[in-house]
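First the structure, in the form of structure tokens, and then the observations on it.
Note that one protein chain of the assembly has been removed; the remaining protein chains are unaltered in position.
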Amino acid sequence: MNEAAWSLGVTIACMSFLAMSAYLLLLAGKLSFGQQMYFGIGAYATAMLTSLWGWNLWVASLVAAAINALIGGSLARLLRDLYGAPFAVASLLLAELCRLGFSQFEFTRTIHGELLGPQGLNGFGQIRWVLEQGWNIRDYALVVFGFLVSVLAIFYLIENSRTGLRLRMLGVDPMLARCQGIRVDHYQVAVGAVAACVASLGGGFYAHSMTYIEPALFDLMMGVHAVLYAYIGGLGSVLGALLGVAFDIGILAFIDTIRQHRMTLFAMVMLILLIVRPRGILDESLARRLRLLPRSRHAP
Amino acid sequence: MLLEVKDISLTFGGHQVLAGLSFALDEGACLGLRGANGAGKSSLLHILSGFIQPQSGRIFFRGQSIEHLPLEARQELGLLRSFQQARHFRQLTVWENLLGSLRMADAPWQLIWHTAARRHMERVLREGLEIFGLQHVHQTRAGDLPLLESRCLEILRILLQDPQLLLLDEPCAGLNQSHASHILDAIRTFRPRVAMVIVEHQVSLLHVYCDRQLLLEGGQLHSLG
Amino acid sequence: MSKGDAMYLQKFIKFLFILKVCLSLTTHEAAADPKSRVIEIAGLGAKSGPIRSSGINSEAVLLAARDRINAKGIRLADGSRAIFKVTYYDSACNVEKATTSLKKIADTQALAIIGPTCSHEAEAMFGALQKKTADAQDSGIRIPVLVDTAIKPGLARMSEWAFRNVPNEDDMYQQLFVWIKATYPQMKTAAAGFEGDHGHSKGTYLEVIKKHLLKEGYELQSEVQWNMTDTNFTTQVRKTIEKNPDMIIVSAHDTSTCGFLHELAKQNYKPKLLLGLTSSAKTDLLKACGREADGIVIPTSFYPVTPDARLAIETSERYKGSVDLHSAAAWENLEIIKRVIQESTITGKPEDLISDRQKLREGLSKLRSTKGLLGIIKRTQDREAIKPYFFVQAQESEWVVRHNPNRKE
Partner (left out) sequence: MNSILQNFADGLALGSIYALIGFSFFLLYGTHRIMNLALGSLALAACLMGNILHQSVGLNFAAVTLASMLVAGVVGYLSFFVLYQLLPDRTGAASLVACFSLWMLIEEMVTHYFSANAYRYVSFFGLGEYRIGTLSLQAADLTLIALAILLLGLLPWFLHRSTLGLAVYGLTDDPAAAAWVGVPIRRLRQQCFMVATALAALALSLQGAKLGQLPPMMAMGLTLKALVLTAVCQPLGYRYLLPCGLGLGLIECFALWYGGATMRDASVLILLLLLLITWQGRSKIAWRLGVPSDSQRRGRSE
């Protein structure tokens, strides 16, 4: 496998984290166009910790994820009563506010005679921790894949547990879920925190693979793509989110002949899919057939 | 004494729905509630299950005042209700609806991993499915069920949450006599000790299954012996 | 054969002929001397997205330059001849796409990259390159990148593999204000507006334009901002003209510059002088608001005053691209690479790719001056360029040279 393929793999993995966080919220019945905010905060926080204070990438990623979990949880609590379009709009407003914050955020330190750190609109360059460790793209890709697989495993377990079922329940009908004694508010906060955490991991790895980040990267389109990935892939299993990302970045972005029409093609596929397969390729029924959802071991 | 309702009043848009209504219910008893449409039967269930707050009055559940408790807290005490139009988690299958609803003390690690507990759960669910005659549809989407199965699923889902008092809002609406009796028999077989308040228009059913019947008229209750 | 059949046959033959011509256009290198070696060069720029015209122009100019060079061929040190094969990649002015393309190109037989369009793409790409060639521990990518468009000051410092051939805005605006001071002595006050959400517009205004404006002793009466996607400039214009400034500076790209100028015209304000940002010295600006932009002065590093420049324009038209201050550098860059190849021991053999890239890098870093379309381009120690430039002015929807600062040199 050549360098480009590995780096493509890393990009797919990073975006998969983002898509997974959007997917988790979709399960809980919340459509968020603002997950790029946590992705961005994760990217900035992780990059600052590694570039400005020389922290180890793992520690930095986990600390950034923890910070994000805190923010995600509290915002989820703030927006707990919003569903559907109002929630989508609110999440979008929050993300845009955050992006505005990034464009005003300047914090620099001189490292080895160079001024490093976020410089508002001019972005945050020279995020070279990975390169300075002498890692090649393959080593880095394996690490990112490792994180991705572990998060996937946790998602898989949750989806197969009654917690996963309850999550789907409150996604389908929050009011009935409350009658079932499901603490909807608690679930919403937990889901918000975990989703932010996952997005943050992706952001951290993304920043180190790009070596440069700027506010414009974390715009509305990134948030929209995250949701579209989850939808293309299907709402039956977390693997759907990966499928969506792989389809867009893996297939469309890498075929040079259609590169210029990638977005057009992507949007068309999305529309057709929503018409022929409203809940995505890997929807609940297919997920059940593939035994990706809880089922009776000994059918009565 | 399981449930004690004292002097409940409710007004909607200037119209007195319930006027100082009081009654009590013993453990394991079944109370039939009758009345014309709009008499306030459903409103009473709304108040008992915590959907709406009465303007005045007290509600005691096993001696504990519950009128200010939210839905979830009442559910935890074992006070559960069904709806006039059966409600499910439509995109989930019958099996998933039941598995997610079954009340079982989950250890923290069971939140994401509980294969050990699964065998026990499946036994309970299979028993429920057999009693309510839902075995053949256990993998069907709840949203695709016919009326009888839909009603059965709703009630079984509630029973799996280990209720102490069951508030049934016209559980047999639209069903014939035999189907209705099938549901009520199933409830008694699956949870013999559960107390019930049944709002129902089919008087004959109430005669058979309830120890006591009340008629709700002009916001007041009248005992029918 | 009936008359109709004959006509159809003629049409069919015409069609075949056109098809043959098209094929001959697309397979140009194949037509070249089969014995000559092929040196691959990768072009990179925005061919999709909002500023796709930049990439389309750069590609056209690059292909035109390739044809011109291939016609004569490149003389290699071992006496053999070589030709260029140019492949252009679309980075859509997007950091992610640019970095992915860089890694993809590094895996190909490309000797060097010419591009990208946007400064933030360049910043991301340079960050992924090896920083210092002496640092073996640094696992950054090792391929020379020669920038044609990305204009943000000082980017080449980021890596020893990064080279730029873009105008030096600091020098341009310094000279511009010196010239204005001499030409319009009566002007004393200025007001400025810039795109607050765009790195280049904002950076160039705050770090370059404002600095030289104040240095020349002008009074800056007001400063307003807007976003690239803003659709309402009423308030900004009102604030700008509140104190009757002599000079109005618009540090923005063509779309919002036009929005601002339209509003300025609506509010019936005619400043003594209008100044613009280098990136808007394009025909697009005049197409959208030629009337309103009449009189605007902008420093630019391209204007068809030399035979080479005119040749570049003519040959680029064949590939449906126009030559401007950005795309012109693509032509110059390919010429520079050709010169270094001829002056070094680059073999152009696939097995020598890594050493060839190294040799090209060394050759490029040794250059102190190169031949550009408008004259000699000086090269600095930190791998940047100091290009000749003009001050052009919009007059009746045409750009005309208002002043040529190079003459005095």
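Lettered A, B and C in written order, each chain numbered from 1.
We adopt the following convention: contacts are C-beta pairs under 8 Å (C-beta built on N, C-alpha and C of every residue); 3 or more make two chains touch, one makes a residue touch a chain.
None of these values were measured; they are calculated from a predicted model.
Chemist: Which listed residue, A:Asn56, A:Thr108, A:Ser150 or A:Thr264, touches the chain dropped from view?
Modeler: A:Thr264
Chemist: For a quick check of understanding: of A:Ala90, A:Ile111, A:Ile258 or A:Ile281, which residue touches the chain that isn't displayed?
Modeler: A:Ala90
Chemist: Hey, which of C:Ala124, C:Cys258 or C:Ile377 is the one touching the hidden chain?
Modeler: C:Cys258
Chemist: Among C:Gln186, C:Asn268 or C:Gln381, which residue is in touch with the absent chain?
Modeler: In the full complex, the listed residue that touches the missing chain is C:Asn268.
Chemist: Considering the whole complex rather than only what is displayed, give the residues of chain C touching the chain that is not shown.
Modeler: The missing chain touches chain C at positions 49-53, 196-197, 224-236, 238-239, 242, 254-255, 258-259, 262-263, 265-268, 284, 287-289, 292.
Chemist: Mind pulling the chain A residues that touch the left-out chain?
Modeler: Its contact residues with the unshown chain are 26, 31, 78-79, 81-90, 92-94, 96-97, 100, 103-104, 172-175, 220, 224, 227-228, 231, 261, 263-264, 266-268, 270-271, 274-275, 278-279.
The rule we apply is simple: only the chains that are shown with their structure count from here on.
Chemist: What's the distance between the Cα centroids of chain A and chain B, rounded to whole Å?
Modeler: Whole-Å distance between the two chain centres: 41.
Chemist: Go ahead and note the Å separation of the Cα centroids belonging to chain A and chain C.
Modeler: Here chain A and chain C have centroids separated by 36 Å.
Chemist: Check each residue of chain B and list the ones that touch at least two other chains.
Modeler: Residues of chain B touching two or more partner chains: there are none.
Chemist: Under the definition above, what is the set of chain C residues touching chain A in their complex?
Modeler: 47-48, 52, 89-90, 95-97, 99-100, 103-104, 106-107, 120, 123-124, 126-128, 130-131, 137-141, 152, 158, 196-199, 202-203
Chemist: Can you list the residues on chain A that touch chain B in the complex?
Modeler: Against chain B, the touching part of chain A is residues 154, 157-158, 161-163, 165-166, 168-169, 172-173, 176-183, 284, 288, 293-300.
Chemist: Note which residues of chain A are touching chain C in the complex, please.
Modeler: Per the stated touch rule, the residues are 2-4, 7-8, 11, 103, 121-123, 125-128, 131-137, 209-214, 216-217, 253, 256, 259-263.
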